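Here is the structure we will look at, set down as structure tokens.
One protein chain is absent from this view; the other protein chains keep their places.
So, subunit A:
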Amino acid sequence: MTSTAIIFLIAGLGLITWVFARARAGKFITAGPASVHSLPSYHGWYAAMWAVVPAVIFLVVWNSIAPALGSYAVLDSPLAASLPTDPFTRAAILSEARDLSRDANLKVFNDAAVQLAPLYGEADRRYTMIGALAAFLLCFAGGAFAFTRLRPDFRARTKVERMVMLGLLLASLIAILATLGIVASLIFETIRFFNLVSPFEFLFGTNWNPSDKVVDGKATGFGAVPLFWGTVFIGAIIAMAVAIPLGLMSAVYLTQYASPGVRRWMKPILEILAGVPTVVYGYFAALTVAPALRSFAAGIGISNASSESALAAGLVMGVMIIPFVSSMADDSINAVPNSMRDGSLAMGATKSETIKQVLIPAALPGVVGGVLLAVSRAIGETMIVVMAAGLSANLTANPFASVTTVTTQIVQLLTGDTDFNSPMTLAAFALGLTLFIVTLLLNIVALQIVKRYREAYD
């Protein structure tokens, strides 16, 4: 029995409970003159909740511990006695056996896994059955308990509403849970990585040449400086050189010069640029922009121009960021009080002089904040650089050369079969943590700047 079927069955039982409880509560009204506290549907919800919620909670808990129970069952079997004692290989064989029990067509690297697979299949089936039976029992017990409590003066609405409040709170807590999940998974794997590579070497080393080899508990070739440089070069230098002038000038034109008709059409068109999926930009960069730039580079006499250049990725990324910079600049310019603009115009300044000498200086903190947010988005962008920037970790300022970035390497390190014990996989998490911290700091600083600036004019 699959877990989907179990969930559907329990939902069906909940519905039946709802219908019966509601019908029973409906009789309270028709039966007697006694004052009924809650509407019949609240009684229905109350009973349905008792039927469904405990069963679902149990299923969730059960599903998270059942795999571990299955592993214990397999490890207790006589076949498992012959497994190697080295925890890494042992874990690898076990996880392979589990995958094999789910998908018989899988390619196998350890022969031991083939023997263990049926054991896994059997254990999984057994524990699924036990879980399903217990869930149904809970469902019936809960429904029956709630059913016996229905009375005309029973405060079903209050109970249901308290439950709804709890549900609302839980929904909000998921955000905290997700943040904790991100931080915990990144930090946990990064600490394991730093057991193999010293943080100092990772952050300041210039040799990026990752491999699975671990010699004397140390891995080499994980100096990430070329990656950091590539990320900054593409995301913060080239992309911003495109996005800041174009985005800022677009915002200035659309807010100060364009007629309402033009603005109504051009703003959504610019916003489409932000809605195009990044994989499309990446394909465009790799298919059209990069070859054009290479022939251009060859034309001006750069011999070793690469077909995957920092410039191609940065240019296209800059275009992607334009609407972002433009809308942030738009907001900041609009937040400048009109009196400042009017005063400048009244003194005889032309529109452009007003913009250059009054509006933009006044809006500068907001614009800077917006640019920082744009940088944080650009350095976290993945698909464009994966498809157009290349993989060679060069420490170069030549825009026609191929450089690699943090996100490209994360994708590269995690592609294919991921073994959670290899230094390459762990390195991806260390890079992820670095990226997370940097984007977070950029965002905090940017929001602080924008906030302080808003306060100045409010």
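By our rule, contacts are C-beta pairs under 8 Å (C-beta built on N, C-alpha and C of every residue); 3 or more make two chains touch, one makes a residue touch a chain; residues count from 1.
Keep in mind that, in the parts below, contacts and distances are computed from a predicted model.
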Quiz item: So which of "Beta-propeller domain-containing protein", "Potassium-transporting ATPase KdpC subunit", "Sulfate adenylyltransferase subunit 2" or "Phosphate transport system permease protein PstA" is the UniProt name of the chain that got left out?
Solution: "Phosphate transport system permease protein PstA"
Self-check item: Among A:E189, A:E308 or A:D331, the residue in touch with the chain that has been omitted
Solution: A:E189
Practice problem: Taking the full complex into account, find the residue in A:T148, A:S172 or A:S295 that is in contact with the omitted chain. | Solution: A:S172
Exercise. Identify the residue among A:M49, A:V252 or A:V358 that touches the chain left out of the display.
Key: A:V252
Exercise. May I ask you to list the residues on subunit A that touch the chain which is not drawn?
Key: 4, 64, 67, 95, 98-99, 102, 157, 161, 164-165, 167-169, 171-176, 178-179, 181-182, 185-186, 188-189, 245-250, 252-254, 256-258, 266, 268-270, 272-273, 275-284, 286-288, 319, 322-323, 350-353, 355-356, 373, 376-377, 379-383, 386-387, 407, 410-411, 414-415, 418, 420, 428-429, 432, 435-436, 439-440, 443, 447
